[in-house]
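The structure appears below as C-alpha cells.
Missing here is one protein chain; the remaining ones are kept as they sit in the complex.
Chain IDs A and B follow the sequence of writing; residue 1 opens each chain.
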Amino acid sequence: MVIRKCVMRRIGTDDQIGKMKKFLSITLAMSMMLAAMAGCGNASAPVSSQASGGAAATEPAAPAAGDPVRIAVAAPMTGDNAEYGIGFYNAATLMAEKWNAQGGVLGRQIEIVQYDDKNSSEEAASIAQKIVSDGTIAGVIGHFASGVCMVAAPVYQENQIIEISPSSSHPDYSGIGDYIFRNNTVINVEASASLDIAINDLGKKNIGIIAIQTDWGQNTASIVEELIAGEYGESGATIVAREDVMEGSDDYSPAITKLDAAGADVVICCGMYSLVGPVAKQYKQVNPDISIVAFSNAYSQQLIELGGEAVNGVRFPVIFFSGSEDPVIKEYVETYTAQFGSEPSALTSQAYDSTGMLLEAIKAAGATDSAAVKDELYKLNYPGVTGDTQFDEIGDVHKAFVKVEIQDGKFVELT
Amino acid sequence: MESFCEKYKLPIWAAAAVILLGLPLLGLSQYLIRIFIMIGIYSMLALGLNLLTGYTGQVSLGHAGFFAIGAYVSSLMSINLGCSFIISFIAGALITALCGFLLGLPTMRLSGSYLTIVTLGFGEIVKMVLLNWTDVTNGPMGLKNIPKPNLFGLDLTLANNGLYYLMLLLVLLVSAVCVVLIRSKTGRAFIAIKDDELAATMMGIHTSRFKILSFAFSAGIAGLAGAFYAPVIGFIDPNTFVFDVSTLIISIVILGGMGTMRGMYLGAAILIAFPEVARFLMDWRFVVYGLVLVVMMRFRPQGLLGWKSQMPYKLPKLTRIALEERKAQRAAEA
C-alpha cells in the first residue's frame, strides 16, 4: 500500500491522489474484512501439524482406510507462556509418533492439531467453540492456565468433548463435568509431600510461606496452612509468616525481609521456577542458611539456569523425574531431548501421558465416540512417565511423589 | 468511495441492518457467532472511548479498568443478589460511569501526557484491587458460573442466538446514545474542546465540566460492554482485563478513525477478526498489530473511515421555524 501510494504521488494531481488514497484505504479495509470472513468461515481448517512442521504428519499416508484420528492441543503457542504450550504440543506429537510407528490407533493414523489460545480467556472461548464446531476432534489436550481452562471447559462439557488439562489447578475445574479431566495432581497430596520434606526430612519448625497471587499459588498456600493446623499439628512446626507476591515481579526483597525478620528457617515457595529462582538468590544473600522447599511445577531445567548456585539444596516433590533410571522414562527423555533440544519438564510430561491415556482409552473403546472413550478413561490405569495414573470419580488424579534435590546444578533423586 | 457512501447512505445502512439481522439464520457455526458478538462488544468499547478520545481529545489508556468494573459489578449482582440482567447491566453501567466521573475529576488540572498516565495507572490499580479484594471479587480465583441473561424465563445463549440479538440491541443503544450526545450542545462543546481548549474556554464553555462528563459517558459505555461480556464468557478473573485490552481498544479507535462512528464498527471487525485469520502469522501477529498503529499514524492518521461528513450545517429547528415565520410575515407585509 505504501509503495503504491508513492507511485501514485508521481502520476496524479493532488486532488486525484487524495481521492485514490482514500479509495485504496477503503478497498484495503474491505478486502481485509472479506479475508477475515472467509477465514472464519473456514473453521474446519486450523493450523495442522503439517503446517507447523510437526513430525507426526510427515509420516506417509495412513495404511488403513479412513481419516486420521485428530487430537487437539490447545494451549498458548505464542506470547508470554508460549514455552508451556509448545512443550505440550511437542509432547503430544512425540506420543502420536510413537503410536503411529506401531500402526496408529483403530488402524488409523493420529494427527495432532495445534490451537493457540494465547493464554487469554477470550481466545480460549473462541478456540473451544472452534474445536467443538470442527466435529472431527476426538479429544482435547490442554489449556494451560487455570482461568483459561475454567472458560473453555464448560464449552467442551456442553458439547461432550473430552478435555484433559495437564496443568489446570483451579479447585473447581474437574467438577465442571464428566468430560473434564486433569492429569495434574491434587494440591493436598502434593502440599503434604512438601511439608513432609520441610518438617521430617529437613527437621525445620519455623515455616515461612511465599506464594504467588494466582489461584494456584493462593490455594496451595492455604492448604499448606490447613495441613500445619491439622495433619502436621503434632510435629511442633508453626507458620511464622506468609507473604503473597505478584507473579513475575523480579524483586522479592520486601517479602524476604519480612520472612527473615519473622525468623523463618525454611521457606515453602508456592510458585513456578520464575518465583523459586529469584527467591532463592535473593534470600541467600540475606540468610545463606535458609532451606527452600518448592512444588513440582517449579521442576524445570530453567530453574537451574535462572537460579545458578543459589538453588543448590532446593528440594521438592515431583511426579516426574527426568534423571530417573526407569528405562521407559529414560527412553522418553532421550527421544524428547534429541528431538526438541531440551529436557521435558513435569508439565510437558503430564501432557505426554495425557495424550497416551486418551489414545489408550480410544483403543479400549474401539471408537472415537466421546461418551464411550470417557467411560474408558475412568476405568484406565495407565503406567506413564509421570507415574501410575488413575482418574477418580470427578476426573482428578492421585500420584506417588518422588523427592528431588538440586545438588551442584543437577536434579538428584532422594531415596 | 466517500461520495458514493454519502450518496447512498440510507440504502447502505438498510442493507447492513438486513444482513446483520439475518446472519444467524444462515446457520453459521457458534464459533462465528461468538466472533460477531466479540466484534459487537469491542465496537461498544471503541464507541465509548471514541467519545473521549475522538471527540473530546483526551487519550485514555485505562479503559480495560472500566470494562472490568462493569463486568464485575454486574456479575456480582447477578450471582450474589440474583438480579435480573436488565438491572445488573444498568447498575454496571451506572457504577462504572461514577468511576469515570471520579477519574475525570483530576482532568480539571491535568491534560495531555499527564492525563494519559493517570488513566493508565487507574487501569493497573483496578486490576490490583480486583486481585486483592478477595472477599468481594474472589481474588485470583475469579468469578465463575455467571448466569446468562434471562428474558421471560428463556436463557439467552449462543445456541439460540439470543446473545447475538442482545448484542445487536446493545450496540444500537450505545450508537444511539452517541449520536444524540454528539449532535447535542454537549457534543459540540466536546468537539470545541478537542479543536482548541483555550478557544473553547473563551467561548464560555466550562471545559473541565464537559471533560468530566465525557469521561463519565465513556466509562459508562465501557461498563455496559463489560456487563454484557461477563455472561457471554461465563468466567472472569483479573487477568482478563490487562493493559493489552486497553491498547486493543485504542487501536480500534485509531484504525477506524477518531471522531467517526462508522470507523469503530469497521475497526473492531478488522482487529477482532484479524487474529482469527492470521493464525499462520503465529508470533508475528503481535508485531503486525504494532505495525498497523505505526503505519496508520504515518500515512493515514485520520483512520480508515475518517472523512468528514459533508452535511450542510442546519440551524436548530426552532430557529428555522422562527425564520420561516419572519419571512412569511415580511412577505405578507410586502
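Here, a residue touches a chain if its C-beta (ideal position, glycine included) is under 8 Å from a C-beta of that chain, and two chains touch if they have at least 3 such contacts.
As a convention for this text, contacts and distances are computed from a predicted model.
Asks: Out of "Spore germination protein", "Outer membrane lipoprotein-sorting protein", "Branched-chain amino acid ABC transporter permease" or "NADH dehydrogenase (Ubiquinone) 30 kDa subunit", which one is the UniProt protein name for the chain not included here?
Replies: Hidden chain identified via UniProt as "Branched-chain amino acid ABC transporter permease".
Asks: Shown chains touched by the missing chain?
Replies: Spelled out, the missing chain touches these shown chains: A, B.
Asks: Of the residues A:G203, A:G263, A:G366 or A:P383, which one touches the chain left out of the display?
Replies: Residue touching the chain left out of view: A:G263.
Asks: If I consider the whole complex, including the chain that's not displayed, which of A:E190, A:D244 or A:E376 touches that chain?
Replies: With A:E190, A:D244 or A:E376 as choices, the missing chain is touched by A:D244.
Asks: Among B:I12, B:V118, B:V177 or B:I191, exactly one should touch the missing chain; which is it?
Replies: For the chain that is not drawn, the touching residue is B:V118.
Asks: Quickly run down the residues of chain A that touch the omitted chain.
Replies: 78-83, 213, 243-246, 249-255, 257-258, 260-261, 263, 273-274, 277-278, 281, 285-289, 302, 305-308
Asks: In terms of residues, what is the contact footprint of the unshown chain on chain B?
Replies: Against the missing chain, chain B presents residues 53, 57, 59, 106, 109-110, 112-114, 116-118, 120-122, 124-125, 128-129, 131-132, 198, 243, 247, 250, 254, 258, 283-284, 286-287, 289-294, 297-298, 301.
Throughout what follows, only the chains that are shown with their structure count from here on.
Asks: For chain A, which residues count as touching chain B in their complex?
Replies: Chain A reaches chain B through residues 1-2, 5, 19, 21-23, 25-29, 32-33, 35-41, 43, 46-47, 51, 77-79, 82, 116, 118, 120-123, 125-126, 129-130, 132-133, 145, 147, 150-151, 154, 170, 172, 213-215, 217-219.
Asks: Please output the residues of chain B touching chain A within their complex, sorted ascending.
Replies: For this pair, the touching residues of chain B are 1-2, 28-32, 34-35, 38, 131-132, 139-142, 144, 158, 233-237, 239-240, 266, 269-270, 273-277, 279-280, 282-283, 285-286, 295, 299-300, 304-305, 307.
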